[in-house]
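One protein chain omitted, others in place.
First chain written, first letter: the chains are A and B, and each begins at residue 1.
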Amino acid sequence: MKKRSTLLVLLFSGMICQASFAQTTPAHALKNVTLHSADGSVTQFATIVWRDGVIEAVGNNATIPFDAFVIDGGDSLHVYPGFIDGYATWGSPELPKDLKPLDEPGNPPYDRAGIQPERKPSELLDTDKAFEAGMKAGFTTAALGLKGFMLPGGVEVFYLSPENTRDGLFKETIGLAGSFREAPGGWGNGAYPSTMMGVMAKFRQVMFEATALQEHMNYYRENTEMPAPDRDQVLEAMFPLVNKSAPFYFEVDSKEDIERLFMLQDQFGFNTVIVSGKEAYAKSDELKRRNIPVLASIDFTEMPKWYAKTKKDEDSEKEEDSDEEEKSEKEEVVTDEEQAYRDRQIKAWKDEVTNIKKLIDAGVNVGYSSSGMDLKDLTKKLEILLDEGGLTEKDVVELMTTRTAQIIGVDRSFGNVTKGKNASFTVFDKPMSEKKAKVLQSISNGVIHEF
Amino acid sequence: MKKLYTFIFACFLMIGMNPAEAQITGKPEFGKFAIMDATIHTVTNGVIEGGIILIENDKITFVGQNVKIADGFTIIDASGKHVYPGFIDSWTSLGLVEVSAVAVTVDDAELGQFNPHMSAATAFNPHSAAIPVTRVSGVTTVLSKPRSGSISGKAAVMDLWGYSPDSMAVKKNAALVMSLPVSTKRGPWDSRDEDKIKEEYEKAIKELDDFLDKARFYNEMMNAFSANSNGKKQPDYDPRMEAMREVVTGEIPVIVQVSNEKEILNAIEWTKVQEDMRFVFAGVSEGWRVAEELAEAGIPVLVGTLQTPSRQYDNYQRPYQNPGIMAAAGVKVAIGTGDTENVRNAPFHAGYAATYGMGTEEALKAITINAAEIFGVDDKIGSLEAGKLANLFISDGDPFEPLSQIEHVFIKGKKIPMASRHTQLYEEFLDRDAVNK
Partner (left out) sequence: MKKLSLILLLVVFGFQAYAQEKGSVLIQNATVITVTGDDLENTDVLIRDGIIREIGQNLNALRGVETIDASGKFVLPGIIDAHSHLNGVDINEGRNPVTAEVTMEESVNPNSVGIYRALGGGVTSIHLMHGSANVIGGQGETLKLRYGTNQEQMRFEGAARTIKFALGENPTRVHGQGNGVQPRTRMGVEQVVRNHFDEAIDYKRNREAYLQRKGEYDRRKRGVPPVPVAQNLRYDVLNDIIEGNILVHCHSYRADEILMLMEVFKDYGIKNYTFQHANEAFKVAPELAKNGAGTSVFADWWAYKFEVYYSTAFNASILNANGVTNSINSDSGELIRHLNHEAAKTVRYGMTSENDALRMITINPAKQLGIDDKVGSIEVGKQADLAIWSGHPLSIYSIAEMTFVDGHKYFDRENDADDMRISVNAGTDFDDTSNFEEIISGRSDDACMQDTFTLTEANHQH
C-alpha cells in the first residue's frame, strides 16, 4: 500500500516536472503563497518563478512567463527557504559489525583504526528513508558525511531527493570529517587508538606521515632520481588538512573535548567547523576569537520528567483554577536534598537548550546540524528550542537557512528565496512553528517532490 | 588455546604456592598468664585502671583489680599498656580467598543460585598467609563468608589460630548469606529498560520466595515425621532443604547484602513477611539515608567506613559517618571490612567511624561485643569477662591509631607469636647484607 502511494507520488511529480528533462525547459511558477524569508520578513500573495533549478523572479509583482507551469497556492500555503542540514549522515553505509580480532591490534590497517579520510559520500551513499523524512521536515539541502570514527571521510553538499541523493551532488569535498571516536571493535576486537589520548596521538602521527608523503611526492616531481614515493590514498586524502586548504568538520560536544580540538588546531593550524557542539556555549569567547563556526545539534537531553510535569501542571492551572484541593493531594513530597539536586539538574538542562541562543548572543557563527539525530524527534526538539531555548521562529529559520549556508560555503546558492538562487524551498500548509504544520511540497534544485 | 594457557598457568601457580610454607610463625605459649597493671577496656563493664587479667588454658578466669596470683602463672607486666578484647571483623573472605586474581585460590563463590548447604568453614584454609598477618594486629576473630548466587551458603565465625577449621571455629554455621534481587539498574552499563528490570526482579523474588516456602514445608514435614514416624513413609533427604531448617526457624540469622536506599527499603519490606526468620544486613552503604527505618525494623548491620560515597552528590564524609548515623538512630552496628588479606585494617574502619560521629566507645562495641551478639557468640567472645574465651590483645595505645603498636595477642588462651610473613620479611631484609651472627 505504502509502495503504491510512493509510486503515485512519483508519477505525479514526474508529470509536473517532466518538462525539466526536455530540451526546451519551461519554467515553473508558484503563485499566491505567503513567502517567509530567513530575515523574518513575510511577503503575502507572493509568486516564485524558477527554471532549470534557478529562481528567475520572486515577489508580488513577479511576471509569470508564458511557458511557466503555474501552481496556485490559493492564498493558504506558506513557503520557506529550504532548510539546510550543515552536517548529516543520512544515506551513509552503516558502521561495520562483527569485526574479526586483529593479529596486531596495536598496528591495525587504516580502516580498523577508524582512519578513512579518502571515503566520499558521493561514492558511497545508499538510499535512506531519512532523505524523504528530511524533506518532509523542510530540508532541501544537506552537507553529508559518513558514519565512522576518527576520520570518517569527506563532507559533500547535496540537493536532497527521496530517491537518489547520491547523484544530487552540489559541491564536492567541502571539508574532512573528524571526531574523537576511538577505533571500532570495543574491548574484544578493538584496535589502537582505543582512547581519547590515543586518538589525539594517532591523528598527529597521520598528519606527520601525510606531511612526509606530500613532501616526498613534491620532491619526486622535481627529481625522479630519488626513490619513488609509495602512493597512499588515505594519507593523500589528508593533504587538504595538512595544507589548511579545507576545514575539519569536527564532531565534538563537551567543553573539554572542544579544548582538545583547540590543542590540535594550535599545533596544525587547520580551519575547523564544530559539528554538534552541545557545550559550545561554555567556550563561546574562544570560538569567536578563533573564528570557529558551530553547526549546532538540537538533539537535547530529554526534558526531566518532573519538570515536564510541573510545566503541565502550571498550564492546566492557568486554564482551571478550580480543582485546587484535588491537586494538592497529588503533589509529591520532595526533600530539600532532592530539590537542590533538581535545581542543578534543570539549570544544566537549560544550559543545554539555550546553547544556540548563547552562541548567537556571543557573536559566534552558528548553523544547524542533525549530526546523527533521529528525524522523528525533530518537531519535538524544535518546540523545545522555541519554548525553552530562547529562539523565535525567525531565529530558527535563519539558523537552518542562511546561517548554515554561510558556514558550509553555499550561501551564494542557498538560504533564501531570491532571484538567482537555487530553487530549493518548501511549501508548508501553515507557518512552520505552528502545531501540526505539514510539508506539502518540497522543491529541491527546481524539482518538485510532493508529500 | 587461550584456555589451555590459563590452565597451565594455574597449575604452575599451584605448584608455586605450597601451603606448607604459607604460615610458619612458630608455636604459641599456652597455660596460665597474669596480665598485670593494665588499663583494661572490658567493653561491657567499663575501663579498669591498673587491672589484672588472669588466663587459664583457653579462658579468662579473672578481670579486676585485686586478686592473689597463684603459682604457675606467667606474669606479663602491662603497666602503661592497654588490654582490649580481640577485635572481630564481621564481614570478610579471610581463609577462603588466598590471591583474589588467581582463580584457583578463590573458594568463596560456588556455582548455582541456591546453595544454603555450602559452608565457609569447609573451605577455610587454616594456613592462609593472611591469617597471621591479620591476627597480630589484634583482630582475633572474623566472620568468613561465601558470596555467590542468590543464597551463597553459610558463614563461619572463626578464630585466627589453629590447625583445622573445627579447632578455629567459634561457630561454624553462624549465619546464612544471601543477596536479594536488585530492583534498580545495577550500574551505568545496565541497559535493561524499566519493564525488563521489573520483570526480572519479580521473577527472581518469586523464585526465592518459592525456595523459602519449600524449605518451610520441608522443615514441617521432617518435624512431623520425627515427632511420630509410625506408619509414615520416610521422606527423602534433601541437603539444601536440610540446610535451610535452622534458617527458616530463626536459629541462625540471614545476612542480606544490600547497598542503596531503595534496595534497603525493599529488603526491609521483604523481611517483614518472612515469619520466624532473623535478619542482618551487610554492606548498607546508604544506611544513613534510612537509619530510622532500619532501627524500627530492628535489623543489625555489618558495615565498613573506608569506601567512597555511593552517589556523586553525596557529602564526601558519608561513608565515614554511616555507622555513627545508624547507631545514633538505634541500629546495632558491627564493623565489617569486606576484605580478605587486609582485614587488619578493621580497627581503622572503626577509627573512622569513631572520628566521624560514632565516638570511640560505640565504635569499640561495633568491633567487639556487637558482632558477638549478632552472631550469638557473646557468651564466648566480644568482651573481657571471666568465663569468656581468652581472645584479647595488649597494645601500647589506642588500637584505632595506626601509630600504636600491638604487642601481644591471645587467642583462646594461646599467646600467639607476633610473627607473620610481613614481620619475617622485615627481619630478613631490613639490613639484608648484614653478616648473620
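In this section, a residue touches a chain if its C-beta (ideal position, glycine included) is under 8 Å from a C-beta of that chain, and two chains touch if they have at least 3 such contacts.
The model shown is predicted, which means the values in this text are computed figures rather than measured ones.
Among A:Lys129, A:Arg289, A:Lys312 or A:Lys347, only A:Lys347 touches the chain that is left out of the view.
Contact with the chain that does not appear here is found for just one residue of B:Thr271, B:Ser285 or B:Asn391, B:Ser285. Across the entire complex, the residue among B:Ala354, B:Ile374, B:Ala390 or B:Val409 in touch with the chain not shown is B:Ala354. When the omitted chain is restored, the residue from A:Gly190, A:Gly277 or A:Gly446 that touches it is A:Gly190.
Here one chain is not drawn; of B:Asp108, B:Glu341, B:Glu362 or B:Glu385, the residue touching it is B:Glu341.
Within the full complex, the residue among B:Asp190, B:Asp276 or B:Glu292 touching the omitted chain is B:Asp190.
Although one chain is not displayed, its contacts with chain B can still be listed: residues 2, 5-6, 9, 13, 16-17, 98-102, 129-130, 133, 184-190, 259-262, 285, 304, 306-317, 337-342, 344-345, 348, 351-352, 354-356, 400-405, 421-423, 425-426, 429-433. The chain not displayed touches chain A at residues 103-107, 183, 186-187, 190-198, 200-201, 204-205, 208-209, 211-213, 215-216, 219-220, 222-223, 225-227, 255-256, 259-260, 263, 301-302, 304-306, 337-338, 340-342, 344-349, 351-352.
The criterion applied here is as follows: only the chains that are shown with their structure count from here on.
Rounded to whole angstrom units, the spacing between the C-alpha centres of chain A and chain B is 60.
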